[in-house]
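I'd like to ask some things about the structure below.
All protein chains of the complex are present and in place, except for one that has been dropped.
On to chain A.
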Amino acid sequence: MKKLVEVVGLKKHFPISGSKKVVQAINNISFHVMPGETVGLVGESGSGKTTVGRCLLGLTDVTDGSILFEDQDLAGPKVRKKHLGDLQIVFQESMEALNPRLPVFRSVEEPLTTLGFDAAARAERVREVIDRVGLSQRLAKLYPAELTGGQLQRIGIARAIVTRPKLLVLDEPTSMLDPTSRADIIELLISLQADLGMASLFISHDLSTLRHVSQRVAVMYLGMIVEQGPAREVFGRPRHPYTVGLLSSVLLPNPDLPRPVPVALKGEIPSPIDLPTGCFLASRCPLAIEQCRAAMPPAHPVGEDHFVHCIRHEALGHSDEMSRVFDAFERETERILSIGARTN
């Protein structure tokens, strides 16, 4: 199957005014999204995951590397214009994502105006997507201040799918919502994807949500993808110390659940201005050896479509107990999400 999006060697550096140094927000990352697939992008705050989404949408220019959409470089002239409406975004801040001075249906229909739809066709499409995201038509005439957070996020999704995009970038779409609306929104996104056959890039720091929605995940740390592979593999048998550390930090509302085997990451995330040579995690990683600090570890294939940037990934080991713990983690996640969904 042809790749829908392919990101090759993407770099994004932000200049610091009054200094020759740059903030290295994204450092040479490569990944792809197949049509209809959900790829999860996970990492701490400041890992650059949101910037990846912004680069994809052209909201910020890239420093180096290329983004191919259906084999065409989006940086090329007119290419982005040709694919207008094929890429859409749902923002984290649902309130800020809608113009407070416009009734919400005006915001929803806006992406259609640039695609040459006439007023009647726009109204028809808007009606359709408002239905599709499970809101009553009455709400479309209201202003954003009159809607709840969950309703606003549904409107945000409606605006994104109104053009029937091929790729939906979901920038932490649930992190500002309470748990019940979160479960509703996740169920909605999953069903939308199944119906409309669109691919999505799900950016989140919430591992349990990502585990639930994505087929493949990429784990980001300081602008690098340290591990990527099928979600089941990455979450079930993580091969990078950082992934293990991230998974151990998940809090689940069940005290009986055994904690995953901890890989205690020491210290703070280094500054993205003065990045160390070698592995960025070396200063925090309990497994780090001298070699780790010497050079950036290359991608090691550790399974089908599963890569890890770690020379010590074998030392991480894998015990049966660890498997059991991650299985329990997975079941717990499913249980929590299904409780939320059932109340819908």
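Quick notes on this structure:
The criterion applied here is as follows: contacts are C-beta pairs under 8 Å (C-beta built on N, C-alpha and C of every residue); 3 or more make two chains touch, one makes a residue touch a chain; residues count from 1.
The definition used in the following text is that contacts and distances are computed from a predicted model.
Look at the chain that isn't drawn here: its UniProt entry, checked against "NADH-quinone oxidoreductase subunit J", "ANTAR domain-containing protein", "Sarcosine oxidase subunit beta" or "ABC transporter permease", names it "ABC transporter permease".
Here one chain is not drawn; of A:Pro35, A:Gly65, A:Pro103 or A:Gly134, the residue touching it is A:Gly134.
Residue-wise, the contact with the chain that is not shown comes from A:Thr180, picked out of A:Thr180, A:Gln215, A:Ser248 or A:Ser283.
Mapped onto chain A, the footprint of the missing chain covers residues 57-59, 81, 84-85, 87-89, 91, 93, 96-102, 107, 110-111, 113-115, 134-136, 138-139, 142, 146-148, 150-151, 154, 159, 163, 180-181, 184, 343-344.
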